[in-house]
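Complex shown without one protein chain; remaining protein chains in place.
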Amino acid sequence: MPPAAQPAPGTGGEEMNLTRRQLLVLLPAAAAAWEFVKAGTPEDAPSYKTDEHWWGMLLDITKCIGCGSCVRACALENDVPEGYFRTWVEEYHVDDWHIETPMVTSPNGGKDGFPQGSFTGGKNFFVPKLCNHCVDSPCTQVCPVGATYHTPDGVVLIDYDYCLGCRYCIQACPYGCRFFHPQKHTAEKCTLCYHRISKGLTTACCENCPTGARQLADLKNPKDPIHAFLKTHTVQVLKPHLATGSKTFYNGLDGSVR
Amino acid sequence: MEGFMYPNEVELQWSVLIVLYPFLTGLVAGAFILASLERVFRVEEVKPTYRLALLTALAFLIVAPMPLQLHLGHPERSLEMYLTPHRTSAMAMFGFVYLWYLMAVLLLEIWLDYRRDIVLMQRSTTGTKRLLYKVLSLGSDNISEAALRVDDRVGWVITIVGIPSAFMLHGYVGFIFGSVKANPWWSTPLMPVVFLFSAMVSGIALVLLTYMATCAFRRASIDMNCLDTIAKYLFYTFVIDFTLEMLDLIHRIYEADESFRSLDFMLHTRLFMSQIVLQIFVGTLVPLTLLALTQVSRLSELARKRVYAVAASLTIIGIFAMRWNVVIGGQLFSKSFLGYTTYKLEFVAREGLLPAVLLLILPFVILYVLIKILPPWQHDAGDAVHLTSSVEPES
Partner (left out) sequence: MSTRFKDSAHLIRIGVVFLLGALVFVAVRAAIIPESYGQFGPYRGKALTNMTSRPVKYAGHEVCENCHPDVTDAKSKGVHAHVNCESCHGPLAKHADDPAAVQPVLPETPKLCMRCHSENIAKPSGFPQINAAEHSGGQDCKTCHQPHSPLLELGGKK
């Protein structure tokens, strides 16, 4: 393997294998699903069974380069309105031991990447954020009408034809991932590209991440490489003290991350 | 925007209309509690305000859902809350608490208390007025002593049920905020209790002012015994309310959890005017001092009236400020505890200041109409309102 093609230090060198394994898992499913995508039928992919999947995501801080490809891809795939974000990237600067007071920026959600900036020294890294698709999500708990809900395969979605626009769910989300859609007048957030993953594709953000910092995880699939990763790496979730059952796992998350 | 906020947090979600909502329901609960003082706890002195307090509660209860409707992204879907209420949502359950309180408590109690007058007015008016009273009486003509005794008994039971219902009505609103673990400004078990006591304070103050105003309009003399008693209850309730709010504050300062530094900064900058100046000083300490003054020293009747009017007005402003500080304050800081935003309050907009002001005026318009249809002053204070000797014989 050429030196520059080796993964960044600390990732264990399994990067290439992950991609091949992903191909093996996804290629036949994608080929089958693509037929339906091309045909443009309104029915859901009939071969997709919700009880065979339990979706999450792995975000690798050691690999994120803050290019913003994920933010742009999500916006294009899901018609995200300008100024609002289903996913975004934050840049952290942590001085010495002051983990309680990091400097954080997210210019336009990181959509156009990040400028060089003036930080010197300290610890600096990027953190991509999105809906955590919590198992015990506070947002679905507070919705008065059942317009936001858990799918049987662990994705938190919004029913745009039913939502009242009361915005209680937006208040209840600890991660700031929800917003009020200015045209639909309903709540809106990351859907984990449900329309893609139910057809055997990966999410738009994971598809377009050039370094593999974002990877979709099917926690019910024994062949999913994430299981092995979770067993061999220290991973965290955001705001664990709130016990939301977050399913977005971060590798290499610093204690300063809010 | 100052510091860092999650990109979706910069815009506030809940506007001045959502400030209005707990303010209005609080007035309802408070006015009802004052009315129940006479009905259940036999505080005879406040009887002159009994019917007025009930009508005030009704007027404000009718307006209470209106700011919510204006705020919703899809108000036409609001019926969904009754069709498919999500049982884990405090907001959904509140829809039923509201309905219960309106129908089974307030309307029923008013109807039972006014039934005799409704029938009498039906008999003594003509045309559309007569039709109105006939409908209100549900076609029943029976105002015999026995029937009125039944009304009295049932009304008493309803008030007994009504007191915890009123507590639920406003306690639930407090719970809607207090149960949001994502927001440390809101999340505290004290929230429903603080909301409830501040509601009682604002409701009592409102009835005090309305009583003084309606007496002035009618050129009737104010029953000072009644007014003094209301002021006394206002004072005691306010002391409890202030104690609870200070308890919350002291806890926060002492425990100083991860959110404290951020909230403290917000309090000293963005919320300085509305919380420290308006809510605590002008809206709480000044009225408390004024009311304490009337309790410990002998003031003339005129002096007392003036002090009560000022104290009650400042109280209502203070409680409105409290709602503002909870709702708006809870959205001015970032959940990352690293930044702050500002609330842009427009004037002429769907969720602007103008609709808010109009919605504050509307209950008084409705109260005026209610007083015209169901005058609270058919009998003088001191008369046995519920059992009277001037009953017409049955035809």
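Here the chain labels run A and B in written order, and each chain numbers its own residues starting at 1.
The criterion applied here is as follows: contacts are C-beta pairs under 8 Å (C-beta built on N, C-alpha and C of every residue); 3 or more make two chains touch, one makes a residue touch a chain.
All values derive from a computational prediction rather than experimental measurement.
Under the touch definition stated at the start, the shown chains contacted by the missing one in the entire complex are A, B.
If you put the hidden chain back, the residue from B:A146, B:L302 or B:V348 that touches it is B:A146. For the options B:K47, B:H71 or B:H86, the residue in contact with the chain missing from this view is B:H86.
Of the candidate positions B:L131, B:V154 or B:I253, contact with the hidden chain is made by B:V154. One of A:L59, A:L130, A:L157 or A:C190 touches the chain omitted from the figure, and that residue is A:L157.
Considering the complete assembly, chain A touches the hidden chain via residues 2, 4-9, 15-16, 19, 23, 26-27, 30-31, 34, 37-38, 40-45, 48, 50, 62-69, 73, 76-77, 91-93, 112-117, 119-120, 124-126, 146-152, 157, 159-162, 191, 194-196, 198-199, 201-202, 204, 207-212. Residues touching the missing chain, restricted to chain B, are 79, 82-84, 86-87, 103-104, 108, 111, 115, 137-140, 142, 144, 146-147, 149-150, 154 (touch as defined at the top).
Rule of thumb we're sticking to: only the chains that are shown with their structure count from here on.
For chain B in complex with chain A, the touching residues are 4-9, 11, 13-14, 68, 71-75, 77-78, 80-81, 83-86, 88-92, 95, 176, 179-183, 258, 330-331, 334-338.
Taken together, the chain A residues at the contact with chain B in this complex read 84-85, 88, 90, 100, 102-106, 108-109, 129, 138, 141-147, 162-168, 170-180, 184-186, 242, 258.
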